[in-house]
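Structure provided below as C-alpha cells; questions to follow.
Left out: one protein chain. Kept in place: all the others.
Right after this comes chain A.
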Amino acid sequence: MRRVVVTGLGTVNPLGCGIETAWANALAGNSGASRVDHFEVSDLACQIACQIPRGDGSNGTFNPDDWMEVKERRKVDDFIVFAMAAAEQALTDADWKPTSYEDQTRSGVLIGSGIGGLMGIEDGAMTLRDRGPRRLSPFFIPGRLINLASGYVSIRYGLKGPNHAVVTACSTGAHAIGDAARLIALDDADVMVAGGSESPIGRLALAGFAACRALSTHFNDEPEKASRPYDRDRDGFVMGEGAGVVVLEEYEHAKARGARIYGEVIGYGLSGDAYHITAPSEDGDGAYRCMSAAMKRAGITAAEIDYINAHGTSTPMGDEIELGAVERLMGNAAGNLTMSSTKSATGHLLGAAGAVEAIFSLLAIRDNKIPPTINLDNPSIETAIDLAPNASRDREVNVALSNSFGFGGTNASLVFRRVDA
C-alpha cells in the first residue's frame, strides 16, 4: 500500500479560528466554554456550550464573511460554513489548489458530520407546519445534507476525485481521515481533503443530548469548569461546534513538490462494541480492539506510543472505560505514556471532534508539546499513565494515537508518526 502523509491543517473551533490560535489556547489550558446567550436556555438542563469565538476575523476570531459569501451562506447550515473555513485553511497550508484536469481528478474530499444541518431541519419543519409546503426553500435539502460539506468544498476547489462523506456520530472525524487515507493508499486519489464539521448548538440538540443524559448539567454557573475528564466531579460532556480538516497526500507526491509534512498516517483501526446505542461496553473491549487494530496496521508496539489524544468526553462512564482499555493496551509501558483529553478545553465537537483531535496530535508531533487535560483536579481513578492534569507537557512525541468513539458503538483510532526530513 502507498504511504500517506498530512501536508495541511485547518480548523475553526471553540479555541479559535486557525491552527496557531487554537493550538496556543490548547497548550495554555484555556477553556472554550461559556453560557449560551443567543437563544433561550432557561428551561434547558444544560445551559452552556463551547462556542466558536465570533468576531471580525482578527486575533483568531471567526468572521463568516472571510470564508463564504453571504449569498451562499444563507442557503446552508453552519457546519458547511465551518467546513469551508477549515478546508480553505488546510488547502492554503498545504499549498495545493489544483488547476490542471489531471491534478483535479486525483484530488478528492471526504468531510463528514455527526448530525449535519439539524437547526435548518428544525426551521424547515416549522415552516412546513406553520406556513405550508410552498414556503419551503429550494435550498432546504441541499443546505442540510451532511455530504454537502464535501460537495461545497469539491465545487469551490474543483476537486474531481472521490467526493465522499462519513456519518459515524462522534467517531466521524477520525473515520473520515482514516478512510480518506485508505483511498490514497489504494491509489483512488493522490490528495484528499478530509475531516469533520458540526454545528449543533441550538435548543434541539441541547435538549436531545440532555435527554440521553449525556450533557453536563451541574456547572451552568461555572461553564469553564464543566468539561473535566477523569475528574471525580465530572457529570457529562459540554457540546462544542466547529470543524477540523486536513490535507492528506501520497508520500512521494508530497515529497516531489516539496510540501511540508506534519506526519504520516501509519495506523487506522475500526471496531464495533455491539453493545448499546449510547453507552460504551463496560469492559472497554471495543476501544481496546480498535486501538490494537490501529497499532497492528502501524506495525508498532505499545511502547512506541508517546501520546494518546483520548476520546475522554467527561461522561461518568466513558472516561474510565477508555482509560482501562488504554492501560490494557500499554501494559508495562503505561508509565511512559502521556494521555490527555483536549475536550476538556474544546468541549465535544461531535462529528468534528476526531478531526480536530487528529490536528492536535499532529501539532504535538510538530512541537514536541502535549496539551493538558484541564479541570482534572481530583482524578476519580489511579493510573500509571500521565493524564497531563492542568499543565502542558514538553516531551518528545514521535508517535501519537487519537481515539474517537461514537453512539451506536462505533470506534476509530488513528496513529500518526513523525516523518524525518
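Brief remarks follow.
We take it that a residue touches a chain if its C-beta (ideal position, glycine included) is under 8 Å from a C-beta of that chain, and two chains touch if they have at least 3 such contacts; residues count from 1.
Methods note: contacts and distances are computed from a predicted model.
Going by its UniProt record, the hidden chain of the complex is named "Acyl carrier protein" among "Acyl carrier protein", "Molybdopterin dehydrogenase", "ATP synthase subunit b" or "Cytochrome bc1 complex cytochrome c subunit". Within the complete assembly, A:135 is the residue of A:2, A:54 or A:135 that touches the hidden chain. In the complete complex, the hidden chain is touched by one of A:37, A:69 or A:130, namely A:69.
If you put the missing chain back, the residues of chain A touching it would be 69-71, 134-135, 137-139, 142.
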